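Structure below; questions to follow.
Every protein chain except one is present and positioned as in the full complex.
We just call them A and B in the order they show up, numbering each chain from 1.
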Amino acid sequence: MLQSVINGILLGGLYAVIGIGMSMIFGIMRLTNLAHGDLMILVSYLAAVTISLFGLPPLLTLVLVIPLMFFVGFVIQSSLLNRVLGKGMEPPLLVTFGLSIILQNALLIVFTPDAKTLTNPLATKYFALGGNLTVPVIYLLDFLMGLAVIIALSQFFQRTYLGRAIRAASDDEGAAQLMGISTKRIYSYAMGIAMVTAAVAGVLVGMTFTFYPYTGTQYLIIAFGVVVIGGLGNMIGTLVAGMILGLAQLLGAYFFGAGFQLLFGYVVLLVVLAVRPQGIFAR
Amino acid sequence: MIILRIENLNVFYGDFQAIRNVSLEIPQGSVVSLIGANGAGKSTLLKAVSGLQKPAAGKITYSGADITGLSPDKIVAAGISMVPEGGRVFPRLTVLENLLVGSYTPKARKKRNTLLEKVYELFPRLAERSRQLANSLSGGERQMLAIGRALMSDPRLILFDEISLGLAPRVIKDIYQRIKEINRTGTTIVLVEQDVKRSLKASEKSYVLLEGKVVLAGRSKELSEEEVRKAYFGL
Partner (left out) sequence: MGALLLALLTMPLWAAQYLVLVFMLVFLYLTIAQMWNLLAGYAGLVSLGTQIFIGLGGYTLAVLTEYYGFPVWLGVLFGGVVAVLFALVISVPIFRMRGVYFTIATWIVAEALLVFFSNWAYVRQGMGFFIRAAYKLTTDQLYYAALFLGLGAVVLVYVLLRTKLGLGLMAMRDEETAAETAGVEIFRSKLACFLISSFVVGLTGGVFYLSQVFIQPYAAFGINWTIAVVFMVIIGGIGTIEGPVIGAVIYVILQQYLSEYVGMSLLILGAVAILVILASPAGIMGTVQKKFGFALLSPRRE
């Protein structure tokens, strides 16, 4: 059981990266991106293609997929989502739902429904802690990368003009426009940055787990869980939320069998949603 | 010289016409007040100038250039800044961050240190509280921050929307004092007010708006309070 706790906490770092992009977008423009998980899985596939083309080690594919996904996010926001923002709740939600359908099925057509993984030597390595306990190297990497993304992102929001402008726009869109901030363009940048976090998450997920064209939904729900439990724009909350979900899943699997791993994450999330719809760490 | 000229402006909200054929001229370096009751169209006029509301017809010229219908970011970059009603500071940003966001345009960004010094000189209180979140400030301090933030874009023209609303008389007096100082450095000021007496006292030129139309205009010194009040209520 202690092993499940270790793994669950480490996995939390990865879940935090999965959720942080969605949390950003939700916080800034009140947009729930239902395609977030699928965009992430798209990255897993792109990384797989890059590896087979250039023989790069999986982590190095980030050099390619990060700029690519920034561009993808920017284009999706400026060409699709900016047009439906502020038109009520349904249109943006349904557009991202449509995107999710398109991505899942495009992946299915191009890559077949077979399971894939980004093979890497780290996946089978362990640090022994004594007493049968181990730290899987890949989970440790997930955790450290997660921490790095969160720190980098909070520095970006604190220290750069763009970061401050994004926060200003999320506080008061009209007032931000009066400062000379073109909020629509800011939103496009924000989505680009959210997709950079999705790029990191996609590569890590691909290195840690197997993925299929439809696995995006599973990660969307994890991302949503991180948003709900962690609260908006709260970096520490996001990390803790990731850990809570990771622990819930792995302890669920420990007690009830591997088949119930996902179910436990969902149940914890539903309970939190019901008891504290505003999130545990909401201010 | 006229820094801002508005000709035959018409602005609609849906079917409702908020501004009807308004024309006015703001001389460079002056303080001009727009007086009117709630719903007279003053705020809408400022929104049209700052680009937040697109006019249906008419022309807005700033420093000789047509700026009608430009987006707010272009208008700020051109040198027009607005202090919106209620200040609308960014509550979850610190005082310093609010000010830095004020200098978002590339031109202002280069001069941001000198601008920041000037703002702190004008409002020493903001310097003391620079690390505090804006939502921890008092009403008066927020209004100072809103003004400071507007100054950070290095504007040549500032539009003040209902600056004294909800503030204590002592604070209002203080803020008007600062506005005078800002004007002294050559910045043109447009004040939107409901308080007739204060408006006339603070400005060189006044326009009275009623139901979206200019019903009275003139040099503030030459207008009597009585006459302005009548126009204000449409008597």
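Throughout what follows, a contact is a pair of C-beta atoms (placed from the backbone, for glycine too) under 8 Å apart; a residue touches a chain by one contact, two chains touch by 3 or more.
Remember, predicted model here, so these are calculated numbers, not experimental data.
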Contact partners of the omitted chain among those displayed are A
On subunit A, what residues meet the omitted chain? 32, 80, 83-84, 87, 89-91, 93-95, 97-102, 104-106, 108-109, 217-218, 221, 224, 228, 257, 259-260, 262-263, 266-267, 269-271, 273-274, 277
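Please note the rule applied: only the chains that are shown with their structure count from here on.
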What is the distance in Å between the mean C-alpha positions of subunit A and subunit B? 43
Any idea which subunit A residues touch subunit B in the complex? 161, 164-165, 167-168, 171-172, 174-182, 233
State the interface residues of subunit B toward subunit A in the complex, per the touch definition above. 50-52, 71-73, 76-77, 81-82, 84, 88-93, 97-98, 100-102, 104-105, 108-109, 149-150, 153
